[in-house]
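Note that this complex is displayed minus one protein chain, with the remaining chains in position.
Moving on, here comes chain A:
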Amino acid sequence: MTKNDEAAQAVRNFVRVANIIANLDTILTEAKNLSLTAKNARVVALRAGDSAFGFKPITNFIDEFSDLTIKTTKQISQLSSQLFSIALSVVRCSDFQHHLNACAKHSQSKAINHLQRGINRELMQTIKQLESVIDHLESYFEDIKKQMRSAEYIAVTSRVEASNAGEFSESLQSVSDFITGAAKKIKSAIHNNLKEINQLKGALR
């Protein structure tokens, strides 16, 4: 790979980071909707009384994992601003490295060699920082993935419980459908992000 390609690669990696961050919005929106759904479901379950007795603990579960997902997503958001700034540093270092290499073709100056050594070191350190933040990010996404598996189990259980809720059955069924839909969207965003992370890791190796 030429230095010019490396600079282009750094920009491509930056775009991957931007894609990951854009996907966070989907996760956060769906997690907030899940939390709202849990609150609505609790009200319906209260109205349904004994016929929706089994549904009450389910709303607590929905609340729990949606809160957890929101919390994890917010942690990811904080990490993502750091990720953006490091990815930008990689782009700038690569760009500087590329220009220095062009400069070295026309100059025998020791100062250029000195700058080249300095920027090579800085670039390696910045890439290491980027790798470390990406590892953190990956583990956060794996956590959300587990939370979404729980959400799918809960959706199945809540569907069973909803069928016993008499006249409230339809309302509670729609809660189950919503959980299934939201979990699916979040899982898809996570899947895309883990794919981007894999490609990013591959490109940094």
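Note that a contact is a pair of C-beta atoms (placed from the backbone, for glycine too) under 8 Å apart; a residue touches a chain by one contact, two chains touch by 3 or more; residues count from 1.
Methods note: contacts and distances are computed from a predicted model.
The chain absent from the displayed complex carries the UniProt protein name "Flavoprotein", chosen from "Flavoprotein", "Tol-Pal system protein TolB", "Nitrate ABC transporter, permease protein" or "Aspartate carbamoyltransferase". Touch with the chain that is not drawn comes from one residue among A:99, A:136, A:159 or A:185, which is A:99.
Checked against the full complex, the one of A:60, A:81, A:109 or A:163 touching the unshown chain is A:109.
With the whole complex as reference, residues 92-93, 95-96, 99-100, 102-103, 106-107, 109, 111-112, 115, 119 of chain A touch the missing chain.
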